[in-house]
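Inspection log for the structure reproduced underneath, given as structure tokens.
A protein chain is absent from this complex, but the other protein chains hold their places.
Should a chain be cited, it is by its letter among A, B, C, D and E, assigned in written order, with residues numbered from 1 in that chain.
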Amino acid sequence: MRKRIVAFGEVMMRLQVPGHALLSQANTLQYSFSGTGVNVASAMTKLGHDGFLVTKLPDNPLGDSAVVSLQHLGIERDFISRGGKYLGMYFLENGFGQRASRVTYSNRLESSFNTASLSDYDLGLIAEKADIIHFCGITLAMADNVRESMKVLARKVKEKGGTVCFDCNYRPSLWEGGYAAAKPHYEEMLSLADIVMMNEKDAMYILGMKSKSPHRDGQLRELVPEVAKKYNIRSIAGTHRSINSDTTHTLRGYLYKGQTFHFSDNLSFSVYDRIGSGDAYTSGILHGELTGFSPEKTVLFAAVSGMLACTVVGDTPLATEMEILSAMEGKMEDIMR
Amino acid sequence: MRKRIVAFGEVMMRLQVPGHALLSQANTLQYSFSGTGVNVASAMTKLGHDGFLVTKLPDNPLGDSAVVSLQHLGIERDFISRGGKYLGMYFLENGFGQRASRVTYSNRLESSFNTASLSDYDLGLIAEKADIIHFCGITLAMADNVRESMKVLARKVKEKGGTVCFDCNYRPSLWEGGYAAAKPHYEEMLSLADIVMMNEKDAMYILGMKSKSPHRDGQLRELVPEVAKKYNIRSIAGTHRSINSDTTHTLRGYLYKGQTFHFSDNLSFSVYDRIGSGDAYTSGILHGELTGFSPEKTVLFAAVSGMLACTVVGDTPLATEMEILSAMEGKMEDIMR
Amino acid sequence: MRKRIVAFGEVMMRLQVPGHALLSQANTLQYSFSGTGVNVASAMTKLGHDGFLVTKLPDNPLGDSAVVSLQHLGIERDFISRGGKYLGMYFLENGFGQRASRVTYSNRLESSFNTASLSDYDLGLIAEKADIIHFCGITLAMADNVRESMKVLARKVKEKGGTVCFDCNYRPSLWEGGYAAAKPHYEEMLSLADIVMMNEKDAMYILGMKSKSPHRDGQLRELVPEVAKKYNIRSIAGTHRSINSDTTHTLRGYLYKGQTFHFSDNLSFSVYDRIGSGDAYTSGILHGELTGFSPEKTVLFAAVSGMLACTVVGDTPLATEMEILSAMEGKMEDIMR
Amino acid sequence: MRKRIVAFGEVMMRLQVPGHALLSQANTLQYSFSGTGVNVASAMTKLGHDGFLVTKLPDNPLGDSAVVSLQHLGIERDFISRGGKYLGMYFLENGFGQRASRVTYSNRLESSFNTASLSDYDLGLIAEKADIIHFCGITLAMADNVRESMKVLARKVKEKGGTVCFDCNYRPSLWEGGYAAAKPHYEEMLSLADIVMMNEKDAMYILGMKSKSPHRDGQLRELVPEVAKKYNIRSIAGTHRSINSDTTHTLRGYLYKGQTFHFSDNLSFSVYDRIGSGDAYTSGILHGELTGFSPEKTVLFAAVSGMLACTVVGDTPLATEMEILSAMEGKMEDIMR
Amino acid sequence: MRKRIVAFGEVMMRLQVPGHALLSQANTLQYSFSGTGVNVASAMTKLGHDGFLVTKLPDNPLGDSAVVSLQHLGIERDFISRGGKYLGMYFLENGFGQRASRVTYSNRLESSFNTASLSDYDLGLIAEKADIIHFCGITLAMADNVRESMKVLARKVKEKGGTVCFDCNYRPSLWEGGYAAAKPHYEEMLSLADIVMMNEKDAMYILGMKSKSPHRDGQLRELVPEVAKKYNIRSIAGTHRSINSDTTHTLRGYLYKGQTFHFSDNLSFSVYDRIGSGDAYTSGILHGELTGFSPEKTVLFAAVSGMLACTVVGDTPLATEMEILSAMEGKMEDIMR
Partner (left out) sequence: MRKRIVAFGEVMMRLQVPGHALLSQANTLQYSFSGTGVNVASAMTKLGHDGFLVTKLPDNPLGDSAVVSLQHLGIERDFISRGGKYLGMYFLENGFGQRASRVTYSNRLESSFNTASLSDYDLGLIAEKADIIHFCGITLAMADNVRESMKVLARKVKEKGGTVCFDCNYRPSLWEGGYAAAKPHYEEMLSLADIVMMNEKDAMYILGMKSKSPHRDGQLRELVPEVAKKYNIRSIAGTHRSINSDTTHTLRGYLYKGQTFHFSDNLSFSVYDRIGSGDAYTSGILHGELTGFSPEKTVLFAAVSGMLACTVVGDTPLATEMEILSAMEGKMEDIMR
């Protein structure tokens, strides 16, 4: 049942101020390498599959360090291309309470990944190998050459019988032309996708759809089926998340499949590191689909996976199938000896 | 009023991943040395007595480091025997929220302590000196030679007029034969003991007693007097502890003495490091008994001692009598200048 | 609109045990340099003004390190005098839950600042430059020479048309003679001050005033106007703060000005580092007064400034005007990208 | 030219006191995972080949952490078996000057690797894949089951046309019966090996051979050809190493092949971390043999590889072919920009 | 005698792997902010002058952190412009012995400084204030807009009677067109400069001059007077540096002034952090010239300043005049109490 999951995406260096200090107060940084593709490929490895990443990294010590970090996460290095000059980076200052976290990017568009072209990747081999290929809206925002690689790759994998997964993940700051600029690219990816991660906001803002309902639940129930129908998508999934006044988070997942909605319980939990939770949810959906879980089980598995990702340090989900299944039974233990 | 408290038990090296990372994410460990005997002997020292530990440690740098750590805690080194080859160790990964903490043991049965025999200890001198000797159910689970040392030592101390304290502390993973294997050894220790730490679960599961009550309070009130009578025990004490939904803990202590139950208030508090709280409670009971506190005062003193142990780093209780008495008055200060 | 704010006060070295360990458990300390004057001068710099500190520091590596730290905070070094032999220090052990934080002072009275005399400072130049000068009750408690410098300086600044701000900040442990010894000095400073930081307790305990009300709100409304009238003070401001059972704090600021009380909302928030919150509040009041905010805006600005100071590491407030104004609109963001 | 190198050996957890402190002075440890097999497989990966490790690791968080660490080093996880209970560990205290480093082992014989049997490994697949298989004398010292696995595996690889490499690496403390007990096992491995790492001491002490020469150079030149002839070994290589009075080390490598000795220059250099230098030398020999370097080039390549391994933190060699070739040209740069 | 020294240059963020690990081995970085201009302005502050920096920094948390760091070093913030998007960065891996240090740059040309134009700086005010202005060849290599700012600024300062200092500091990797591209810009700066830092290599390679001497001493003595004459330069200074086999460095400074050469002693010393030593030498020359030291004293003062900069952590020289003068007397103390 072991499958090959290939993610396409950029590796970013995350440089984080330890604890809750500001950059102007500290003098050390913790670094790691992540990105949506990294997170999904790595999470699928922990869930028992073989995770691959299609990306390009500079041929210098920063690129070497990124490769070693991907190996550390269990990601196969077969589809990693080397060359170009730079690696995308961002600095993270953790917030506290009423003070938000802050992210500061370095110049990302000159990175090896964002200046790579189709010929940097062995498309034939990738399409041959991939059981699932995963793309994300962040990558789609980058540059024309990147978008071209995404679309060609999606098409090739589909031709070879692989499954295409697309996570909408719209980041306003990345699209100079706003929703209007994004829409045609999103529509093209949605037409190519078998599994889509999104919620009602993506439908309304990116695709410009209208809802009669004033509430997000109603909007979700109205718009997601329309999207599935229009773009011919097998499964659509996503979450509603809210922050409670006592700083815990509440998460509820949904999966729309076979013209039916399936919802997880409302999960409430303390959060150690919020980043990467969405990718853990995606991985849970993919694993459920690959493994033949019932939709009910899949959506709860994914939500619990998203919850557990909030209890570990770093962006990358680390839970195994056994750990997620055991947490689904809801037993909260103090110490496991 | 200064007394000599002797604890018999193993010193374990605790190797803890800093913060909330997993072993597979980190590359440093914090180490310390602890164990029930260490905790009790050290806590009694902080309460103004002289704490001793009867144990055996390897004659190598790990053993040296353990000895220095015991000295650091104020424990007298007179009864520490050196020799054998290994030190018991465990690795601790701190959980967070829905993710439990994990403990991984190294091979403990080959440790210097667990392979020691009677002749490693100067039984005569120990019995001569001890006002109280403390044993625990973890040690009882180890091996025949360890059990023999416990029983002979308890008997010798009793003969010389010392007080024997036994903490039931049943750990399921340590008894291959389960409750059946444990019962005869527990019964022998209970017959030798003057002060016993336990609650209704020990009576029901280890000793196989039955209760008519479906609730733990009723079970406690029914079974503890039976145990006291059957094994002729002067004082029995213990706690009920629960984890609240907001992650605080609630603790209530009891002391059965003179055929009467005494209960502390229900104490609710935030927890920094849960390990060692039970040993702090035990130390509070012993101190109350040694100092001639009223049973009401003793049980509250012990419960507050258990609570304060949850506010400090590490297994070992650090509060002084003055600090506990002051916390019993319930004043929560922001900063003490 | 950029003004020159001059604070008069001691620089203390803060030596803090990392995390929640006790001094007897750890072997490293984090150090920084702070004090009410440092905090106010630095906070005013962040708010767009020029902050100065009138102080004296030893001419040795500790003094050098303090100067560098003041520079780091953006404080101008023009009024820092060098000489004398020592720097005041205190050790801080962070509490947790039911265990209070502990502060241990080294011998402070021999410090360069507390043994300095009038001639160590260029009074003429300071008075010439200061738009506002800030004093505090902690400094007033130190020694006769220090008190003399305070009073002469306040008088000189007033003569030159500057504004005098006095923060009552009574610390019981610093006054050997108690309230009786403190009263005359407080009265003299109050007569010199244009802006005063205090609440009803200062009126009752230091000034010996009586209130008919049994509640602090009633006491405040009764006594503050009396103080303003008696000592001819333009603006009086302060806070009521309480610690909630879930360990969050609640803060409410008031500003009495033009014979009217203005109150902020009750703000409730999690606390990362409580020290320095009062100085952030003071800075907010001073900024509002200097900038011509309405009293309603000033008091909320100050309270939010006090709240944000609790979300950063260290004593010194770090928020800019823009950050405070944005937090006043109450938007709690997760991550700012 | 990319080859598959398979090493057979134990993974040990190295727990190192930071800096130069003793275990009894510190409270943190740095941990990593290493072993001769790990070092060789990893080094070959850096040199452009695919490195595999045949080993067994416990199925617990320690084993998980070891696997992740092997992945980090680029080692393929295909031949890693999981099960058993323990992982071998050692504690390292760095010496300084006249004070030697100290190594303290935990009980190693109960480790998953040392209790594994033939059936834990997929011998057929391993023999199919391996271009070279590497064994070492440390492993040979462990236990009968381990020795059996070594010999069977060596034979299978040989049958399939693979090359067998054996590193004598005799550790006196590991053989209870001394040289006499070791000799038959060494002789069996030598008969199976194509490439052997050893020097004159192994010939004299383990194999009991006599030399007429009083000096190690003469002994080497006399005995190594005898060994090659007697056990029918294609290539024999090794080093002479000495510590100079200014704490630098001097290293000279030899390679005996085609009935001729080839020597590297005497290399003198500063040492940062000495452990792993021998394995780097071995890897250099294997790479030279696989790549078809001349013997002269191979022996210098190996010696420089051993030298560079002394300039990096940790046991595992990290130099690439390009870095070694560039260092062979002897250019010492200050900073590479 | 306090003067105003203004340096023009970029602030770079230095991200350094702690100790001697590689980027691929570590997970933390130490960061600081430096650059030739930063180093010179800061060093002059330590020597008792007022140091300013003309630069441009992004208006984000990285820029804030850089500003705070400049304040920390005592540099006045009056001439720091804010805006643009990025900050130049480089990663540093410390070498050891035969392994060279490695520097990896991020994309520098898009930095706020390198995209700034003349209008970003208040040229009039700068020229008004500067007693000395310092430029460097690294900045000259950047971009046309940067070069224009340099030349206009140099001219303005000269017109107002200030002294222009130019440090040749040729970095081959920064000039795409090599020496030919650099020469006209260097010639223009040399014509504007009163004090120049260079040695014979700059004369031969950049300016294309020929020497009859085969040795660097002869070349220096021949070419430097020619340069001084041709470009009408008041003082030219520089160093010869060599690395000894025992890893100590030897440094000898020269100052050509009044048509005469002055040389320091050959200083040999251990090196802790080599970066910044050249800027410390420059600062020593500037201080000597400003203070009216004899040329003999100036050149020794500068050389000792360069030596002491090698004994402290970080790029920025930290020695005071007193410390340098005391080291010139050559007393090597063990501990200063």
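The working rule: a residue touches a chain if its C-beta (ideal position, glycine included) is under 8 Å from a C-beta of that chain, and two chains touch if they have at least 3 such contacts.
Predicted model only: the values in this text are computed from it and were never measured.
Chemist: The complex has one chain that is not drawn here; which of the drawn chains does it touch?
Modeler: Taken over the complete structure, the missing chain's partners among displayed chains are B, C, D, E.
Chemist: Of the residues B:72, B:201 or B:297, I need the one that contacts the missing chain.
Modeler: Checking each option in B:72, B:201 or B:297, the one touching the absent chain turns out to be B:72.
Chemist: Thinking of the whole complex, not just what is shown, which of E:123, E:204 or E:271 touches the missing chain?
Modeler: Answer from the full complex: E:271 touches the omitted chain.
Chemist: Can you list, in ascending order, the chain B residues touching the missing chain?
Modeler: Touching the missing chain: residues 68, 71-74, 77.
Chemist: Tell me where the left-out chain touches chain E, residue by residue.
Modeler: So the residues of chain E touching the missing chain come out as 246, 269-272, 307-308, 310-314, 318, 327, 332-337.
Chemist: Residue by residue, what part of chain D touches the chain that was omitted?
Modeler: Spelled out for chain D, the touching residues are 19-22, 24-25, 95-103, 105, 171, 173, 243, 246-247, 274-275.
One rule holds for everything that comes next: only the chains that are shown with their structure count from here on.
Chemist: Please find the path from chain C to chain D through touching chains that uses the fewest steps, and give that number.
Modeler: 2
Chemist: Identify the chains in contact with chain B as well as chain C, in label order.
Modeler: Chains that touch both chain B and chain C, as defined above, are A.
Chemist: Along touching chains only, what is the step distance from chain D to chain E?
Modeler: Step count on the best path from chain D to chain E: 1.
Chemist: Please report how many Å separate the Cα centroid of chain A from that of chain E, as a whole number.
Modeler: 46
Chemist: Note the residues in chain C that touch 2 or more other chains, in rising order.
Modeler: If we look for residues of chain C contacting two or more partner chains, we find 246.
Chemist: If every chain is a node and each touching pair gets an edge, what shape is that graph: line, ring, star, complete or other?
Modeler: Basically it's none of the tidy shapes, so other.
Chemist: Name the touching chain pairs, would you?
Modeler: Once each pair is checked, the touching ones are A-B, A-C, A-D, A-E, B-C, B-D, C-E, D-E.
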